[in-house]
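Below is one structure; the comments refer to it alone.
Only one protein chain is missing; all other protein chains are in place.
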């Protein structure tokens, strides 16, 4: 996704990534989250991205000279270092085979139970956050009215 | 199980690379979303490993926060495009000292 020159191709590659991740969630006994991923991420967020890309005819300005000459090689080195560090941490944790999943793990009922038993406050805060997001988007997109 | 976690690390590193290397604001934004997805994968893997539903519920919240963030972020990008006619992040340097 990060190597495509046309932003629309990047977005479609991202779509492939999201759907693959949903498949991985299914393998990890997280059915409800997998479907949510497709409905929210692939079905709404990415569509919004595509809309903005298409409406702005966003071409990338990659042709011209980088402001910091070392940026690209340094970025590659640093990312590889990040990957190495994180992998070391994970491999060192010595995780054994996953235990057999609890009955009904990952189903909508289980997610709902956990959500409303232990996470009711974050749930309410999330709804306020969404409201703030909606208001922000509407206010930011209004054109200035010279009244 | 560590396979999933390594994959999550790889995705995160790719996302970070995208943020650092690309100059198109929209692709930078998509790379940030890729990092969020990598974190989601890690959460779900740990939920499976520890047999605890908390991981999946946190993923639910990350999804919600990502949605809100994308909405506002794209509104900002559209506004910047309206004034400066570009989405190249190197051209947006009005606050430069």
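As written, the chain order gives the labels A and B, with residue 1 at the start of each chain.
What we mean here is this: a residue touches a chain if its C-beta (ideal position, glycine included) is under 8 Å from a C-beta of that chain, and two chains touch if they have at least 3 such contacts.
The rule we apply is simple: contacts and distances are computed from a predicted model.
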Which of "Putative aldehyde dehydrogenase DhaS", "ABC transporter ATP-binding protein", "Sarcosine oxidase, gamma subunit" or "NADH-quinone oxidoreductase subunit H" is the UniProt protein name of the chain not shown? "NADH-quinone oxidoreductase subunit H"
Please provide the labels of all shown chains that the missing chain touches. A
Missing-chain contact among A:23, A:43 or A:73 belongs to A:43
Please identify, in ascending order, the residues of chain A that touch the omitted chain? 6, 8-9, 12, 15, 19, 31-32, 35-36, 38-39, 42-44, 47, 50-51, 54-55, 106-108
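Simple rule for what comes next: only the chains that are shown with their structure count from here on.
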With chain centres defined as C-alpha means, what is the inter-centre distance between chain A and chain B in Å? 5
Per the contact definition, I'd like the list of chain B residues that touch chain A in the complex. 1-2, 4-7, 9-18, 20-27, 29-31, 33-34, 37, 40-41, 44-45, 47-49, 51, 53-54, 56-57, 59-61, 63-72, 74-79, 81, 86-88, 90-91
What residues of chain A sit close enough to touch chain B in their complex? 1-2, 7, 10-11, 14, 17-18, 21, 24-25, 28-30, 32-33, 36-37, 40-41, 44-45, 48-49, 52-53, 55-56, 58-62, 66-67, 71-72, 75-76, 78-80, 82-83, 86-87, 90-91, 93, 95, 97-99, 101-102, 105-106, 110-111, 113-115, 118-119, 122, 126, 129-130, 132-134, 136-137, 140-141
